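What follows is a structure written as structure tokens; I'll ask about it next.
Heads up, one of the protein chains got dropped from this complex, but the rest are sitting where they should.
Right after this comes chain A.
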Amino acid sequence: MQIDKNQLLRFTTAGSVDDGKSTLIGRLLYDSKSIFEDQIEAVENSSKKKGHEGVDLAMFTDGLKDEREQGITIDVAYRYFTTPKRKFIIADTPGHIQYTRNMVTGASTANAAIILIDARHGVIEQTKRHTFIASLLQIPHIIVCINKMDLVDYSEEVYNDIVGQFEEFSSKLLIKDVRYIPISALLGDNVVNRSENMKWYQGSPLLHELETLHISSDINKVDARFPVQTVLRPQREGFIDFRGYAGRVASGIFRPKDEVTILPSGFTSTIKAVHSDEGELEEAFAPMSVAITLEDDIDISRGDMIVKTNNQPEPKQDIDAMLCWLNTDEAKPRAKYTVMHTSNEQRAMIKEVVYKIDINTYNRNTEDKSLKMNDISRVKLRTTKPLMTDDYRENRNTGSIILIDESTNETVAAGMII
């Protein structure tokens, strides 16, 4: 495989056991020869114990003891496979309504979402829920797999009908790129190999789509943002005056001689050099981890952001966000939380719940002001000091926040800045 060219693609799969989601992942891993013999053996043994005939593909993805006993997935699990073209990371999330939070988690870093629809049932509430979350989290590519085509005689009509249903409801959402594939995960039609049973389908099988999706443009390359994680001061021979700002480029491109502004202080300087451990670089772009040195001696610490002077984020203390509540304890009225935004941390208060979204109907509820686990609501936050934000739609890294309950230290909510 050509390491220097091959990219990493992260995708999430949404669906429940009945949709054949685990079977699909099992099929992808199995047909791409990413499952090892001892894993197959282990699954064969467990399948036999449970009285299944042959290999139950779904069992490759069940992880924890409770899940295998109950046959459900209770948390995000990560799977890996590699083809000669790409490396893939699957965030495997369960589809039940009570697991919205897991789906949001899996979606937050995904380049693509696979949404499974059972061909016998067409678009159901769950499909709408998954698509809404994919759109809310701004997953750049959506692949709708109409599964179990073998159970509807590989009918083109059924397929077209479901595509129509999907087009109709999803027109209300902001989705950049959607494509449709008729598959049978169980029998392998159009998963890795082209189906012999659906000659009417002109598109590619799923794996080919995943291998060729254009993902280089998924990361914002325009707005240069560099959140400082920590300061490197070696104070040893050869590096006496070295003061490097370590971080991962959140978006955009940085080069030596760029005019930059440090936020929130507003001081300006010029980039002296961009460093890696192998020497100085001509440039750094997202998502590279580097260290930056500046021409001027400025007091900079963790939580500050280096940006290009001619393109700056908006400092905001009053923040509008779509908030997904992740914790079993519901939000306390006007409670204070720690907000994490890039490497910056401030305290924040939820000032107002504007509305809650019914993720099955997309209706807004302005009456119910509570924030309970799995709720998705539009809120107004007030922070003690400004955050250097971009809209989530423009920039996933500088437009996202989490809230931490100061009494439990738990991550209780995830927000997308509007």
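Here is the rule we use: a contact is a pair of C-beta atoms (placed from the backbone, for glycine too) under 8 Å apart; a residue touches a chain by one contact, two chains touch by 3 or more; residues count from 1.
The rule we apply is simple: contacts and distances are computed from a predicted model.
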{"item": "Chain not displayed: protein name in its UniProt record (\"Glutamate transport system permease protein\", \"Sulfate adenylyltransferase subunit 2\", \"L-serine dehydratase\" or \"Xanthine dehydrogenase subunit D\")", "value": "\"Sulfate adenylyltransferase subunit 2\""}
{"item": "Absent-chain contact - pick from A:L187, A:A246 or A:A273", "value": "A:A246"}
{"item": "Residue of A:L151, A:M288, A:V354 or A:I418 touching the missing chain in the full complex", "value": "A:M288"}
{"item": "Omitted-chain contact residue, chosen from A:I292, A:L326, A:A348 or A:M388", "value": "A:L326"}
{"item": "Residue among A:R302, A:K336 or A:K380 touching the omitted chain", "value": "A:R302"}
{"item": "Residue numbers in chain A that touch the chain omitted from display", "value": "3-8, 36-39, 42, 46, 62-66, 68, 74-80, 82, 86-87, 89, 101-102, 104-105, 108-109, 215-216, 219, 221, 229-230, 232-234, 236, 238-239, 242, 244, 246-248, 253, 275-277, 282-283, 285, 287-289, 291, 302, 326, 338, 340-341, 343, 396-397, 400-402, 404, 409-411, 414"}
